[in-house]
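Missing here is one protein chain; the remaining ones are kept as they sit in the complex.
Entry: chain A
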Amino acid sequence: MQPIITISNLSKSYASGFQALKGVNLEIRRGEIFALLGPNGAGKTTLISTICGIVNPSEGQILVDGHDIVTDYRAARSMIGLVPQELTTDAFESVWATVSFSRGLFGKRKNPAYIEEVLKALSLWDKKDNRIMTLSGGMKRRVLIAKALSHEPSILFLDEPTAGVDVELRQDMWQLVRSLQARGVTIILTTHYIDEAEEMADRIGVIRKGEIILVDEKAELMRKLGKKQLTLQLEAPLESIPSELGGYELDLANGRSELVYTYDAQGERSGILALLQALNAAGIRFKDLQTTQSSLEDIFVSLVRERK
């Protein structure tokens, strides 16, 4: 199937001369939840802003469902809803007015029943006549989401949607994202909370210093990069790792009372059985053992660090 967004060779240099995006190539699949991960200043917002028409690209091309975002901006932008990173709202408007305004702005005729549905889904219905400035930060975030959904977009961008948001809203938001996906909406989000990407996303892209350094299925990513560790609680601390165990990737931890074996989860053989036999032969006894799998967070940290 044709990707819903195709980004080819996209670069962006700001007027200051700073190059925020460097030759980005990326395809977003129809109907997926795509998480863009990257440290602060990596270029996530710049990338999203360029796709949405807020920032001019310096080089390269972006197609949204086949529509060029520069020459065919109307068709491209009509499909997109954007929830920006910053809480930028009109202060004096009512919730109802601002959400209806967004719908009109995106060229859709009035549909109060749909707006009502959106506001209810976001628990904003009883606040519909309140002025936005009287709302809490979390409520303002909901208003921004409602504005982005007001024109029934088929692509939704969420730029760090849960930064500084309470647990309840986070949960509501993920539920909403799932139900949108079920309706066929493609969702692209950026987040600092890697556990979120891990929980929500189908695919994950990692961006660093304006470059996409990795894109993969979440499951694949975990499998490829995921390392497993076997930790053995020793009966007696070890001075050093015996030389006959030199063939294994072993470390001593916790005051030399633990032996940590790191192995590749995707390997054909873990080597655990052989290791245990070798330990036995070397006369090393242990009380207990456990295995851990590195989380996406560890993967992410190690990726970003490795390339420094």
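FYI, contacts are C-beta pairs under 8 Å (C-beta built on N, C-alpha and C of every residue); 3 or more make two chains touch, one makes a residue touch a chain; residues count from 1.
As a convention for this text, contacts and distances are computed from a predicted model.
A.B. asks: What protein name does the UniProt record of the undisplayed chain give, "NADH oxidase", "Succinate dehydrogenase / fumarate reductase iron-sulfur subunit", "Electron transfer flavoprotein subunit beta" or "Transport permease protein"?
C.D. replies: The record for the missing subunit names the protein "Transport permease protein".
A.B. asks: Identify the residue among A:Asp90, A:Glu116 or A:Asp216 that touches the chain left out of the display.
C.D. replies: Selected residue, touching the omitted chain: A:Asp90.
A.B. asks: Going by the contact rule already stated, which one of A:Ile4, A:Ile33 or A:Cys52 would touch the omitted chain in the full complex?
C.D. replies: A:Cys52
A.B. asks: Which parts of chain A face the unshown chain closely enough to count as touching?
C.D. replies: Against the missing chain, chain A presents residues 14-15, 49, 52-56, 73-78, 80, 82, 84, 86, 88-93, 97, 100-109, 147.
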